[in-house]
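Handing you a structure now.
The complex appears here minus one protein chain, its other protein chains still in place.
The block that comes next holds chain A.
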């Protein structure tokens, strides 16, 4: 009986250790150097450091790019802790930041702090999303762009 228990424990430990061992993934046959398992947690090259305002004013330029954005954290998701908003000087410029795989969570204590977050930007919505054939015009807030960052790393700078 004890023999079987030892076998089960050994299988569990082997499985756990082998899952995330660097170099365990199959390497492609080309000359590319295989990436270490944790390389995706860190930016590979220097990234542009900008404010939330600059990001919103040049949204298309930064769409799909890896950038570091500075702003004031005004809200964190109190259910999942996986999202937060940072703002710039302009009240309509709110950047939604979603936690990437390497981030545990955004704690509520970040609210009110200056944040520096690095990640890839995507434009969720540009303009108000409908035509104005019916003659009305949208408010500034409604027509504001919605941008999201998939965050790889962040720090509180205040």
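To be clear about the criterion, contacts are C-beta pairs under 8 Å (C-beta built on N, C-alpha and C of every residue); 3 or more make two chains touch, one makes a residue touch a chain; residues count from 1.
As a convention for this text, contacts and distances are computed from a predicted model.
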item	value
Complex member absent from the view - protein name from UniProt, among "Glutamine ABC transporter permease protein GlnP", "Na(+) H(+) antiporter subunit E", "Peptide/nickel transport system ATP-binding protein" or "PepSY-associated TM region"	"PepSY-associated TM region"
Where the unshown chain meets chain A, residue by residue	1, 4-5, 8-9, 12, 15-16, 19-20, 72, 74, 78-82, 87, 91, 101-102, 104-105, 108-109, 111-114, 158
